[in-house]
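Only one protein chain is missing from this complex, and each of the others stays in its spot.
Right after this comes chain A.
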Amino acid sequence: MNKKVISKKEWEEKLSEVNISKQDLNKLVMNFLVIEGYQEAAAKFQEESGTSSIVDLNSIADRMAIRSAIQSGDVEKGIEIVNDLNPEILDTNPQLYFHLQQQKLIELIRKGQISEALKFAQEELASQGEENEKFLEELEKTISLLAFEDTSKSPIASLLDHSQRQKTAGELNAAILTSQSQDKDPKLPTIIKLLKWAQTQLDSKCQYPRIKNFVNGEFE
């Protein structure tokens, strides 16, 4: 089947017909800052942009402390605060608990505490791996970091990236929000998912300027 071609010019006209105000985008940004727990940034954003938050910014504090602990590599402290807040969160969420333990392992490897890392993996993580094949796979992957003298040369060096911490912190944050029956998903990532999903659908029928880079907005 021949795909319908929509020209760049035609497409840009359609884009320019979409009205979205700065206020709405500001709200979208505020929603992200609040749900992701960036309390200080949210407060400052409120001040600089005049966008008010529908949630009490103070309620972000606990989530924020947890996030900052994980993002600075102190997984232990993160777990401690979560358990103070509500021990059920980790009890009822084995995958999250595993990812936190995995993050802890990564931090030990990062610090070069090899024997501690091995001991921790054997004593704390191996049993979880036995119960779940996917956990085992991830555990093996993480452990294999140890095989490289220069871990940055490992094919899975990305586990050591800051983004891995952010991912783990995000997962924990979402679990806490769910436990407080707040909307756990910020709107923005969902919009990106929506766009990816919709572009895949449209690909079946049309050739059009699709966005390939979601960070800089470049078209294909």
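Here is the rule we go by: contacts are C-beta pairs under 8 Å (C-beta built on N, C-alpha and C of every residue); 3 or more make two chains touch, one makes a residue touch a chain; residues count from 1.
One rule holds for everything that comes next: contacts and distances are computed from a predicted model.
From the set "Plasma membrane iron permease", "B30.2/SPRY domain-containing protein", "Cullin-5" or "Cytoplasmic tRNA 2-thiolation protein 2", the protein name that UniProt assigns to the chain left out of the figure is "B30.2/SPRY domain-containing protein". Remark: the omitted chain is touched by one listed residue; of A:45, A:98 or A:135 this is A:45. Seen across the whole complex, the unshown chain contacts chain A at 4, 6, 11, 14-15, 17-22, 24-25, 27-33, 36, 38, 40-41, 44-45, 47-49, 54, 68, 71, 162-163, 165-167, 170, 183, 185-199, 201-202, 204-206, 208, 210-211, 214-217.
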